[in-house]
Every structure is written in structure tokens, then in C-alpha cells.
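Structure incoming, see below.
Of the protein chains in this complex, one is absent; all others appear in place.
Note that the chains take the letters A and B in the order they are written out, and that residue 1 is the start of every chain.
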């Protein structure tokens, strides 16, 4: 058995297969600071212990997407090292908040397999879970990736495509908080649940140019080992001639940009779906806009269903929806999620 | 009311106006490490818990300029998002040390307004305060910025220019420390208060080249949202064609460089004045030199009044004082401050 991991190919996966991922990692105050420095996120609950404690959190929880990216990263060596594309996400629910000192590990189950008609690739569906040191689930999500086959002619398994919910069921996971203690001056906006209408579109105005060093620092912080993000020597002969910015970096940037317009949308409770529509490279500037597509209430906390689109080199005053290509500015990410907000 | 913040214009400010800034932030061990990585600061009090405790601090306090930049950053969305220039600082006093776990918030009061004769801009003077979770002031400073008017023809307020002190009154804020415990071997220099003479000039020798990723990480860490630092897409059509390095990044670099010559000047007690004389861009190398312009004693601790000048692409062996321009090497920062030092 080889001592090195060159990644699994389509033939290496089987339906129902369970995978324990390496490496467990303790998140701490340093991760919080790095996350702040990487994205400039300003949501008060994740920024201030005092703000979080007033609501009933024991301390400021880690950013939801830091948790997501950390768990995602662990799955890469087993799931997507030979992936051609991250096709989508679904049924992502953030269960238990993560605090400094918590140790996260990850495991996955293969829930679908479908060979592509070209005979060269197949789609692998996995449900991945992040677990804390007490065995509690902190996040669970489904993703599907297009993976190379080891041999073009090899016989594939019977196609099984999982039936996925259209949106994440967050109901059981909405935290009970003392929302009366919300401080709208400190949080940066007076706008609450009732101020947002279904169909409303918000241009988040700001743009953020991505540097290679930033995405490498972020992606390594998540212990994500996909070579497309790190290895210019290999990528210079590849499709794009350069390193690809990790998709989770774009998600985190888009969420941070969305503060300007959604400052009180303090917690991503779940991700209903997501697509990385087009690639991002260093030097590109990310903008974002959001549309409110649904609303729900859970006691004294509201939930906005939001679709945030991130663009490359295209300001969002006109709410662009056309996909970017490697050359043409446009949408690079569509993310459909539930965010909690004071009523 | 728009949900997004596009920044205040000159007409939006009124004399005596009080502003509570978002977002409170808990500083921790991660901020300390990032600050070290960003500037390479080596002052022993801010580097070592043991060194600090020997003097009577409960732990190593956060770097003064990390505190300054964090509080400054919070004021940006309300004060200077539409600023054309940060014109100056005055009356900056560091009051209470900040330790890991402290949560900082910020508020400001408009103390002066003066329309410029061109009718297009005005100067806004604000006094900003950083407050910890116990409501104690950690830093207070005045700054004035040139802000665009919303409409050129709009009538401005009566001009009020605050009377500012020529230097910061640090007397009540000098910490009581057991200076006999100062370890001159560990601190990196044998030079103490009596070794410095008024009029003495020190070339700090070292140079530090600034990378775009570094200034973006720093400026986001401070939750500073000014687009000139982040948005290459917008800046490529702007005055300089590129992102501007955040001025506070230059201040922190100059202070870190000043260790070579001022290793025992362990605490910035106050900033008497400061000017960002010329812009810095990524790729520029920052040098610095200092002049001792006054001295004072407070019990067994001395204070040096220092003017540190940072230059771009110009070594400081000859103590250059000529301002840089966007193209020409020269001085980019003048900072006049009180630094405490063992007697």
C-alpha cells in the first residue's frame, strides 16, 4: 500500500461507504483573528464576546463559514483531490456553535454515485459531518463533486442519485437567545426582520481584491490540500495557467461583503444550495449582491432565506445574474442560505 | 432608509454630533500574533508575558498601535468612508492597557467643521474614544479628515475649528510600574532615558517592503472598510491606479522599525500629532528615522518626545525631511509622540 495519498478516483468510491477523515484540529483564538484578517467580517456576534454573551452565548462563537471550511478541508484528501469540479452543496445545517478550544473532526458517507456518459468521470455525492470533541455534530452538509475515473473503460456502479431536500431544515437548530438584548447601535444597522421583504435586492457595494497569499493562507488554515490552490508549477501547464482561488474563500468573502446591507443577519443557520459558477483568480475583485427569497420565524428570531451572488470584476448595482467565464466578468458564486436576524 | 452604508458626506455631520460605531471586537491572542507577523515588532513588554509581569502588568498588553488601529477602524464607516484625505491626528492618549480577552468598542463626537473654499469638500474634526468592556477609555484621539460634500452648492455650517493642544497630556496616564525589574539584556538595548538627548537623531537602518496581501490582512483585522485599501477594480480608474496602503499600517511599520535604536521605548503613551505626508503603495520599502525633541520624567519612568519620520524607498542615514510624492521617494509619515522608557 502506498504511503502517500494521491486521492481517490471514481472507482474507489462505493455507495454507503463511510470515511473517517484526518486531521482533527482544535480551533482557537488564532483562527478567529486570522478569519477576521482574511475577510474583514464585522458581524457582532462573531466579533465580540460581550455582544454574544448578552444574547446567551457563553462566548463569541466561531464564524459559521470558518467551521464549514474547516470541516470541508478535512474531506478533501479523501473526496476531492482528483475532483474536476465542486458541483454543488445542499442540506447544510449548522447544529452546535463552535467556540475557541473546540476540536473538530470530520466524517463522510457516500450517498450517491453516477458515472458520466463520457466514460471519463463520475459524480460522487457525500454527506459530510463535522463533530466536536463531545461527539456533537457541528455542521452537516451534502456536496457532490465530479471525479476522474482511474481508467476510462472501467465499469461503473449502478447510478444512484440521492433525493435532496430543496432547502435545509434548520428548525431544530435555531438557537434560543435573549434577542431583547440585541444592541442595534453596536451591530451596525437598525434593520431587523420586518424591514426585509421577499423579492428585495441589496447591492453590498464594496469590492475586495483577492491576493494569492491570502487564499493560500486561508486554504491551508482549513487544511485543504487540493493542489489547484497551491501549486503554480503544476497549474501553469493546466487549464487556466494559474492557481484557482478556493471556492470556500469566495463564500467567506461574499458573506463578509454582505454585512453592508445585512448587518444583523448574524448566523448562517443552513445552506440550502450553492454553486461555484465560474473560477476566481488572484487579482480579481469580488463584489456581491443578495436577494431575499423567503422568510420564516422561530420564536423571537427571524430567518431570511437569502440568495447571495458574488461576482468577479463586476459591481452589483444592477444585480447581475449572468455567469462569469474565465475571461468575462460576471457571477462566480450563487449561495442560497438561511440567515437568522432579530425580529 | 437604505440598508447599505455608502458613508457620510460633509453635510451629514453636525457640531456636537455623537456617534456610536459598530462593531465591538474582542481582541485576543490571535491579534497579538498577527500583529507580530505583520510588523515584526520586538518591544519586550508587548512580546513577553514574563517581561511584562515583572514590571507589574498582569500580562503582556496589546501593542498600543493595535489598539489605535482597531479603534480607528471602527470609526471609518461613519467618519471617513468618503474622505479624500486623513489630514491629521492630535491629543491621542493611551489610557488603560488592553489585554487578551478585552472587548473594544468606539464612539466619536464631531468637534469641528469647516467647509473648504472650493465648495466641494469640508474638514470634519472628531474626537474618537475606544472603550473596553468595563466602560473604561483605552484610547482617545482627535483626527480631522477632508470629506466630500454631497452637493457642491449646498450651504455649509458656520466654521468651527477646535483649539487643539500642541501635545497630548499623558501625565495622568503613565502606568505605575516596578521599573527596577527592567531587564536590559532581554529588552535588546542598554540605552535608557539619560542616554537620549534632545536634538538627537537616530537612523533606524532597516527597511521593510510592503506587500498588498499584508496591508489587506492588517486593514481587515482592524475592520477598516475604506475601499481605497481593498478594491483594485475601483482604484485602477482612480488617482493612483492602485490600492493605497492604509496609513495606520505605515505608523505600525515605522514604530516596529524604530526598535532598532529605541528598543527600550516600551509604550506609546500619547500621540501629539501625525501627518500622512504622501501615499504608500505595495512594493514600496519603508525606512524610518527619529528625532528626540523633548524629554520628561514621571516618577521612575522617563518619557521621550519623539518625531519619527517614515520614508518610502529612501534610506534614512541622512535624516531626510522632504516629502515624497506619488512618484518621488521621500517622507510619507511624520509622527510626534511620547514614548515611555526606563530612567
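FYI, a contact is a pair of C-beta atoms (placed from the backbone, for glycine too) under 8 Å apart; a residue touches a chain by one contact, two chains touch by 3 or more.
Here the structure is a predicted model, which is why all the values come from computation and not from measurement.
Residue-wise, the contact with the chain that is not shown comes from B:44, picked out of B:44, B:81, B:251 or B:271. In the complete assembly, the contact with the undisplayed chain comes from A:243, out of A:243, A:275 or A:309. Screening B:78, B:115 or B:206 against the full complex identifies B:206 as the residue touching the chain left out.
Within the whole complex, the absent chain has one touching residue among A:52, A:208, A:221 or A:271, and that is A:221. Where subunit B meets the omitted chain, the residues involved are 28-34, 36-40, 42-44, 47-51, 60, 100, 185-191, 195, 202-209, 211-214, 217, 260-263, 283, 285, 287, 313, 315. The chain not shown here touches subunit A at positions 1, 3-6, 20, 22-26, 28-31, 33-34, 77, 100-101, 103, 105, 133, 211-213, 216-221, 223, 225, 227, 230-234, 243.
Heads up, the rule we're going with is that only the chains that are shown with their structure count from here on.
Think of subunit A turning onto subunit B: fitted on CA atoms, that turn is 120 degrees, to the nearest 5.
Here the spacing of subunit A and subunit B, counted between their Cα centres, is 35 Å.
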